[in-house]
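Note that this complex is displayed minus one protein chain, with the remaining chains in position.
Showing subunit A:
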Amino acid sequence: MANRLNCRVVLPGESISNFISGLVSDNFKTVLGPGLQRHSDEIVVTKCGILKYKKPNLVWVESHEKRYVPVRGEYVIGIITTKGSEVVRADIGAGDSAVLSLLSFEGATKRNKPNLQVGDLVYARVLVASKDMEPELVCVNSHGKSGELGVLPSSGFLFTVPLNLVRKILCPSCPLLKTLGERIPYEITAGANGRVWINANTIQNTLLVYNAISFAEHMTPEEVNIMCSEILHGNQEATLVTMLK
């Protein structure tokens, strides 16, 4: 953990200029992430949460949120709300609904467009995210390939979790999804907007994955590890006890 630091709890209005000048050397320009703003030569916190630092020069505030604010480049799960001939609109849980062009799918042409229905789920990437404009989604990467993006199969189960939980389970150091996969076959798609889609072979397994994810919210990394090892050993009772703790 040498290059990542969970520093301390900060509240809006706090100045952290002194703190940053102790961390970031003068050779670098400090990059301010979410929850921080610069006022003339002071750096002020605007959200309450944990101040985090990544070497060499990245500082941000990790906070608890439930409402998504679009950010360019993030992967989200949208629900199609209206259908047009050129574009569809998708609800991504933000203040505005997002626009998704039917031509921004792999291999789509004017004559050959994907057939989307209202209520379909799409896993897409945010292309335009500006506070003054409505967000725009795409289902292709810069090479015109879909990669993992596109319409999600209708057989899965979608649920909404707080945004910090999605960040937690998607963090490479979190063993939860991997351990679950060693025990039960399932598919998962987690959007940065707090929507998680899972698809397992049976209802029991779907619920197990759902419970494991939702209980991970209030667990420390160590507790997640304990839960994972219990899931791995198939000890259902112990798993339940850990979850309910």
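One rule holds for everything that comes next: contacts are C-beta pairs under 8 Å (C-beta built on N, C-alpha and C of every residue); 3 or more make two chains touch, one makes a residue touch a chain; residues count from 1.
Here is the rule we use: contacts and distances are computed from a predicted model.
Its record in UniProt calls the unshown chain "Exosome complex component RRP46-like", which is the match among "tRNA (adenine(58)-N(1))-methyltransferase catalytic subunit TRM61", "DNA replication complex GINS protein SLD5", "Exosome complex component RRP46-like" or "Cyclin-dependent kinase 4". The residue from A:Arg38, A:Lys54 or A:Arg67 that touches the chain not shown here is A:Arg67. For the options A:Gly33, A:Gly73 or A:Gly95, the residue in contact with the chain missing from this view is A:Gly95.
The chain not displayed touches subunit A at residues 1, 5-6, 8-9, 11-13, 35, 37, 44, 46-50, 62-67, 69, 94-96, 131-132, 218-220.
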